[in-house]
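For this view, one protein chain was removed and the others were kept in their places.
After this line comes chain A, so read on.
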Amino acid sequence: MTADTAPTETVPTEKTVPAETLPLAPVRRVPLGARHLITPAAVAAALIALYMWVGTLELDSIEQRSLNRAVILAKTVEHLQMTLAATALVVLIAIPLGVVASRARNRLIAPVILTLGNLGQAVPCIGLLVLCTFLMGVGFQTALVGLVAYAVLPVLRNTMVGVQQVDPALIEAARGMGMTRGQILRRVELKLAVPAILAGLRTALVLTVGVATLGAFVAAGGFGELIINGLKLNRMPVTIVGGVLTACVAFFIDWLGSLAENLLKPRGI
């Protein structure tokens, strides 16, 4: 009987909740506004200034051997190859490890993983590169090992935190709806961790661009070669060009990262 007597619909029930109850807060992605064009403009200005400054210099034959189009292009390609290859490896290594470390049942392994990540960043990269040289000889692959070890931590930690900070109520709701653990991980936890993971990845990329200059020590090329040659041969312009180019690439990649964050962030959060 109770169900028949319970409803007290004395208030005229609103038939449909009016749309105006809440203003439609913007869930749009931030458009590419003027704010987003500052970085590429500044980078372009720096590059033009650098070009013009080098143009005013009387380059001797040693400088000419480094500061010409073919060499700079080759160094840029080498540097980007190192950066991108290292970052790709970091994604493959750090995201799964971060997920593993975030699981409650891996409470014992998580500190080990984090310590390894910390160690990778704490150990001086140049020392690690030298050690790797003993094991693997010089070259691109040796440089990659050092770079990856250095850049794993931000992605690892952000993945772990990003997954862990997902509201437990969401996980419970997901389980209660019959999602499998794999589905919860893929469709809920990782999706909601995307902003954190991307932020970590952006940090890792910028770090890698900087640290990739050390690749020159293991004959992996890159802008580091310009810097080191300039120092060794006491040719300041060469060092400066190497340094400024590295900084410009770092800024530019950071800018690309910010665009990616805007673009890939799930809507609604």
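Everything that follows uses one rule, which is that a contact is a pair of C-beta atoms (placed from the backbone, for glycine too) under 8 Å apart; a residue touches a chain by one contact, two chains touch by 3 or more; residues count from 1.
Here is the rule we use: contacts and distances are computed from a predicted model.
J.: Given the options "GntR family transcriptional regulator", "Monovalent cation/H+ antiporter complex subunit F", "Cytochrome bc1 complex cytochrome c subunit" or "ABC-type quaternary amine transporter", say which is the protein name UniProt records for the missing chain.
T.: Going by its UniProt entry, the chain not pictured is "ABC-type quaternary amine transporter".
J.: Decide which residue listed in A:Val43, A:Leu67, A:Val188 or A:Ile227 touches the omitted chain of the complex.
T.: The one listed residue touching the chain not shown is A:Val188.
J.: Among A:Leu57, A:Leu170, A:Met236 or A:Leu263, which one touches the chain that has been omitted from the display?
T.: Only one of A:Leu57, A:Leu170, A:Met236 or A:Leu263 touches the chain omitted from view, namely A:Leu170.
J.: Over the whole complex, note the residues of chain A touching the chain we left out.
T.: The list for chain A reads 1-11, 13-17, 19, 21-22, 24-25, 27, 167, 169-170, 172-180, 183, 188, 191-192, 266-269.
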